[in-house]
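Working notes, structure below.
One protein chain is absent from this view; the other protein chains keep their places.
First chain written, first letter: the chains are A, B and C, and each begins at residue 1.
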C-alpha cells in the first residue's frame, strides 16, 4: 500500500469531564499492525454513551483522559496492515472502501472461545475510552482518522447503505439487532412496548414492526421523537413528559388489557426497569438494554416470580450484529426514511455543541463530519 | 361409591392473622361434583407460604378468613365424583388410592388454552385461601378431609414414594421441578449457587446434583440446614447468619472466580434478588422462585444489561410438575434420605406450634397428621 | 336451551373408498353431553386429508366406514350441553354463535398433562374417522349438523373473520401456525423456501412474509397456485411441473447462494423431504409438516449431520393454534384477499365432485355448504 499516510489527525478531545472538547492534532501511528487498518472517518454519529461519558456520568466503564469521543462511525480505508485484506465475512477490502468496525474482543478468553459471546470479553478494547496520547492514538470517532484494532471485526458497507445510517448502525442499530436476537420470536399476535424513543428505541420500533408484531407501543418523548416513532410504525404513543410511571402503566394496560407480551427497554432512564416490569403481562418477556447508568431502582422482585417473567439483558454487540444491522438497513432502505433520524450535522469544531444538543434532547441523533459538513 | 361419607371434618382454622388456629368441626360437602374427589388427608407438610399467610405477611394473594391452612398434602380417596376415575395421566383411581392434587386452573382462559401455562391462570382456585364456611368448605390441608376441585389435576402416588415426601412434593418439590424446567440445561462444567436452604433450596440441591452440575454452592442457614445441604450434595456452604450480602458475594466469587454460571433463588428473603444478581457471572442465568413477599429491593438494573443476564421467574407449578416431582422422588428414593427433611411431626391440635416452629426456623419441614401422629 | 332440535341431518357419506359419497339422513343425537355442543355447519372447506382419505390413500390413520368426511369447518351453535357456556379462552357462548372446534384430546394422558402437547394425545378422537352409524353420529363436516365432543376445544369466531376463512383456519391455517411456532424466529435477513402451494403452503407464504422474512421462495404448482403465491407475497416462484428435484435444487441455490435459511414442507409429495433437505443451507432449519403419506424416501442422512440441520416435525395442532389462526386472520383481514383461496363452492350433493376437483388440482380449496350454496 503505497499511499503516503498523513502524519497528524485533527480531533476533538475530551480532556476533562463536563468541559468543552479541545481541538488537537493527534499523531497518526507510523505502523499499521498486521490485521489493523487506518481509516479516514466519514461520519461519526453520537451515541448516548458519548454524551454520558463526556458529562462524566458513565459509571460502568473507566476511561483514561484525554480521550477522543465517538465510537459509532463509518470510514474509508487509508492504509492496511498485513493480512487485513478481507472483512469479517470474507469480502475483499481495498483502500478507499467504506467500512464499519467493532470494539476489539481478545479472541482468547472463555467469553470469546467457549461462550461464543465476544461482546462479553473482559479484555475488550473499546474505542473512545483509551488515552489518545499513547499509541495507537486514534481510537475515537471525533477525529479525521481512526485506527482499527487488529482483531476488531470490520465489514464493508453495502453501496445501498448511506454513510450516515451505516454510522448509526455501528452502535445503535447493532445493539438493537442483538436485543432482538436475544428476544427470539415475536408472534404476529403479540404486542411490544418499547421504552425510549431515542435512536435505539426508534430502530427497535422499525425492527418490531418488520418482525410482524401486532402492535407496537412507543413510550418516550419529546414530541418530535414521538412523531418520528409514529412515522416509523408505532401504533400507540405514550409520552413521558408530564406523566408518572403509574399513569403510564395504566395507559399501557388500557391499551393491552393484561399488559404487553414483550417490553423492551432502550431508554436508559432511572426507574425504567421497575416501570417496564410493572406493565409486562404475566408470562411475558422483558429485554433490558439501556440500563447502563449504574443507578439503583426500587424493584419488587415478586413481579419477576409471580409474573413468571423472562428478563433478558443484552449488552453491546459483536460483529455478527453489525452484519445484521447492515443487512437490516439494506433490506429496508427503500421503505424507511432513515435520514430523518439524523437531525443535526456538525463539524469537529462544533462537537461540543452537538453533544450539548444531544444532552438537551434537541437532537435525535447528531452527526459529526470530521472533514467538515460542507465537504459532504 | 357406596361408602358412607363422614358428615364433619376436624380442622385447624385460621380465624385471625397472627392468632392461634382454632380446632373446628367443618361440614363435609354433601355432594361430590362431577370430576371432584373427597380425600382423607394422610399428611400435610407445611410450606413457607402457610407460615407467612397465617402470620398475615403474605401480600401477593388475598385470602378470605376463616380459612383452613395447608396446601401441600397427600390423601386417600374417600369418595369420587362422576368421571373422576382416572388421574391426570390416565391411571385408574379407586377409593383408597393415595393421591396428590394441584390448585385448580380454569381450563378456559388464554393462560390455560393458548399459553399452556395453567400455573398463570388468573381464575385459579387455590387451596388454603378460601372461606371454609362456604361450600365446598374443605379446601385446606389442616383438616381430616379435603375436597379436590373438579378440575384440579391429580396423580396417584407411586407405591415407592412415602406419603411424607409425596406431600412435600406437592408444593415444594413441584415448584423446584418447574424452576429447573424453566432453567433448561445445566452443563457438566457449570456451577450452581442455590439461595436458601429451606425445603425448596434443599430439593434444588438434590436436583442440581442429579442434573450433573459441576459444583453446587448452598447459601443459607441455620447450621442444621447447612448440614443437611452438605449431606444432600452441596459442594460448598455459605452461611447467612452473621454475614452480609457483600461478604457472601465475595465468598462466592472466591469459590467461582467469575461467579456462578447459574444462581437459583429459593430463599424468599428481602434483598436476596440483588444479592444473587450481584454474584452471577456475566452471561449467566438467574432463576427467581422465592420472591413472593412483595417487598422492594434496591436493584441495580445495569447488572442485568452489562452482565447480559437471563433472569427467569418461575411461579408455582402445574400438574406436569407434580408428575415430575413424583418421578424425581421415585427415581432417587434409594439414594436420598428424604426423611431427614421432615424434622417434626404434629397433630392438628399442635398445628399452631408447628407453624411457630417453622417461623422460628426450628423445623426444616413440619408435618401435620390430621388423624394424629400416633395413628401413623 | 329450549330450541327444538332437528331429528336428522343430511350428510354426504363415504361408504367405500374411492367410491362416490352417498347422501344420507343421519340421526341427530338425542342427548348433548355435558360440555358438548350441536352446531349447524355453515361451511366445510376441504383439506387434502379429506381427499386422500376418501381415495383410500391415507395410511397413517384408521377410519371406520361409513364416515362423514370433513373436519375443517365452522358452525353455529344449535344446542349446548351443560357447562358448555364458554369457549376455550373464556368467551361466553350462546345459541347462534359461530365457532370453530378441534379434534378431542383426552386431557388425561402424559401428552396432554405432562408434555402439554395435546396434539400428540394417543387417545385423540378425530372428526371424520368415526363410524357415523354409531352415536354421536354427526362427527364430520359434510353434514348439516355436527356434534362437538365434550372436550374438543372451541373458539368463538371474531366478527371480522368470514366463515369461509374461519373454516380454512380450522385445519390448514392452525397447522401452519403450529409449524411456525415450532420453527421459532425468522430473522429479517433470512430466506424461507416453502414446498407446496396448496392452501397450507399459501398460508405459510403469508405467515413468512408477515414474520418479516427477507425473501420467500414458493415451490409448487400448477400455475394458478403459483400466481396466487406471487400475489400473497412470494418473492420467487419455482414450478414443480416439468421439473425434477435436482433442477429445482439448482434453481433455489441460484437464488440463494448457499441455500435457504429455512425450508418448510407443506406439499405432502413423495420425495419432497429429501429434496428440501438437499437445498437447505448448512446450519439451517427444516420444518416438515405435509409428510403424512407413509411412503419411503431415499434420504441421505449424512445431509442432516454434515449440514448440522435442525429438522422439525410438526403434527396437527391444538386449540392454542386455532386461536393463533383466528388472530392471524383477524389481524391480516384488511390486507389479504383470503377469498381467492376458496376457488370453488359446492352443495352437499356435489361433494364428490368437489373432492375430485381437489384431487385433480382444479381447485385450490373447495368449500361445501351443507345447507346449499344458494343459501349463502
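By our rule, a residue touches a chain if its C-beta (ideal position, glycine included) is under 8 Å from a C-beta of that chain, and two chains touch if they have at least 3 such contacts.
Since we're looking at a predicted model, the values are computed, not measured.
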Chains in view that touch the one left out, judged over the entire complex: A, B, C
Contact residue for the chain not shown (choose from C:56, C:158, C:239 or C:293): C:293
Absent-chain interface as seen on chain A, which is shown: 34, 86-90, 106, 108-110, 113-116, 123, 153, 319-320, 323-324
Chain C residues touching the omitted chain (full complex): 59-60, 111, 115, 117, 119-120, 122, 182, 272-273, 282-283, 288-315
Footprint left on chain B by the chain that the document does not show: 181, 184-189, 207, 210-212, 214, 324, 327-328, 331-332
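FYI, only the chains that are shown with their structure count from here on.
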For chain B placed onto chain C, the superposition rotation in degrees, Cα atoms, nearest 5: 180
Residue-number overlap at the chain A/chain B interface, same or different (half cut): same
Chain centre separation in whole Å, for chain B relative to chain A (CA means): 44
